[in-house]
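For this view, one protein chain was removed and the others were kept in their places.
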């Protein structure tokens, strides 16, 4: 069994954003030389997500609006977590809806995707450097 | 390390439905000959889910009603994604609540499940052929 590990760093200039990271993960897979196995891609921070969906700007706007409905950023007093001095209570909730990680099959040296599957980094508390972990195991 | 891959095809006649797929995944595991490892089961489409819960019809009706509350199908104008000509904006949101994939332990040649765990394909934009990927790695 072989294993590969890499951190991808992001510094999103806004509080919230969705960043397309499929090309970065594909590069990792190529570097790994692994042909058959599993690739784990996860946010290393608890106010961010990694998820798979469509690379379509309108959909990302829908996600933004919907997540704000489900877990509004304001008023900050809505969240007990913010009593710690943070202002990111909402981000911890939004991240649970969108998920921490994806596990992707590796087949014949490629990410084994359906036609529209793309990987995104979902930032819910940006304006600072944060990381995604790519771990691939296989042969 | 051994690996196994299979696509399961579905053509759900309604827009939304939950399909019990545990027997299909068990058959894959048997075909694979793998005794210890991990099984990944994921929707290959971004308007569908694979998840684990109870095989109970009332619960599935609860999921249907609840997901419609969280992300209603209509009005179609609710979703910017539908401006692309699609009518499945809601399906992309529902899929995030229910999840893309499950990873199941394989122990002694069986899916290592608790007493009520069953795998479902959750369709949120059906009436066409769509796929689930089963990838198993181990020994």
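Going by the order they are written in, the chains are A and B; count residues from 1 in each one.
Quick note on the criterion: a residue touches a chain if its C-beta (ideal position, glycine included) is under 8 Å from a C-beta of that chain, and two chains touch if they have at least 3 such contacts.
Quantities reported herein were computed from a predicted structural model and do not represent experimental measurements.
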Seminar exercise, completed: Out of A:25, A:38 or A:105, only one touches the absent chain, namely A:38
For this session: Among A:26, A:68, A:87 or A:101, single out the residue that touches the unshown chain.
Result: A:101
Seminar exercise, completed: Residue list for chain B contacting the dropped chain reads 1, 36-38, 51-54, 56, 58-59, 61-63, 66, 70, 97-99, 102-105, 107, 112-117, 137-139
Seminar exercise, completed: It is residues of chain A that touch the chain not shown, namely 1, 3, 5, 38, 40, 42-46, 70-71, 79-84, 89, 92-93, 95-97, 99-101, 103, 131, 133, 135, 137
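To be clear about the criterion, only the chains that are shown with their structure count from here on.
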Exercise. Roughly how many whole angstrom separate the Cα centroids of chain A and chain B?
Worked result: 20
